[in-house]
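Once you've had a glance at the structure underneath, I'll fire off some questions.
A single protein chain has been omitted from the complex, and every remaining protein chain is retained in its original position.
The block that comes next holds chain A.
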Amino acid sequence: MRVGVITFPGTLDDVDAQRAVRYADGEAVPLWHGDHDLKGVDAVIVPGGFSYGDYLRCGAIARFAPVMQEVIEAANKGMPVLGICNGFQILAEAHLLPGALTRNHKLHFVCRDQWLKVENNSTAWTTRYDAGAEILIPLKSGEGGYQADEDTLKELEDNNRVVFRYVGENPNGSRNNIAGITNARGNVVGLMPHPEHAVDALTGPTDDGLGMFLSLLDTVVKA
């Protein structure tokens, strides 16, 4: 399994994402924002950070990077893509996922270990979880409030496209406590919390995040 991990100027979590891929027995392939090809990878992770300094809007400039044009084309053909934090913001700006991420409702940057409920365990990235399982992984973001209009929320809820929901107090004002969503096909997933920081109990709160990368392994092996 070869998994591309994109680095934009300002990306922070590419190294942890690469490590998480290796923990799932995958080969991590670094992709640069200026690349015009995906080097034959089986899947792509768009990691967290502050691409292009979060200038204009989070993800608004990264969305137009050369490598993202390749990612958008591949995702629309069914390649698994995972957007974490800033990566989720980029996928939303790129219209691979609906809605938008906005400033946290209390304006504070939130950095804490966060319980999530797995609402959909049939996406390319969540098959290793039990439906309804609760997992604990870090959340660290200032603009994680998920916003979408009523029609979009209904579409997401009615079609089981909410993948993760915050458990307990809503940390950032996200509509319907949404922490992560998927596209209609289930190959593209975006979430604000960070599974790549929770793949080893030595360095994270749990290893609950590893399931996403192992799920991908299953998806790629089956394909």
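As a working rule, a residue touches a chain if its C-beta (ideal position, glycine included) is under 8 Å from a C-beta of that chain, and two chains touch if they have at least 3 such contacts; residues count from 1.
Simple rule for what comes next: contacts and distances are computed from a predicted model.
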According to its UniProt record, the missing chain among "Phosphoribosylformylglycinamidine synthase subunit PurS", "ABC transporter permease", "Inner-membrane translocator" or "Sulfur oxidation protein SoxY" is "Phosphoribosylformylglycinamidine synthase subunit PurS"
Contact with the hidden chain, among A:L107, A:L202 or A:V221, goes to A:L107
Residue of A:A148, A:V188 or A:L217 in touch with the missing chain, whole complex considered:
A:A148
Considering the whole complex, not just the chains shown, which residues of chain A touch the missing one?
56-57, 60, 64, 92-93, 98-100, 102-107, 145, 147-149, 173
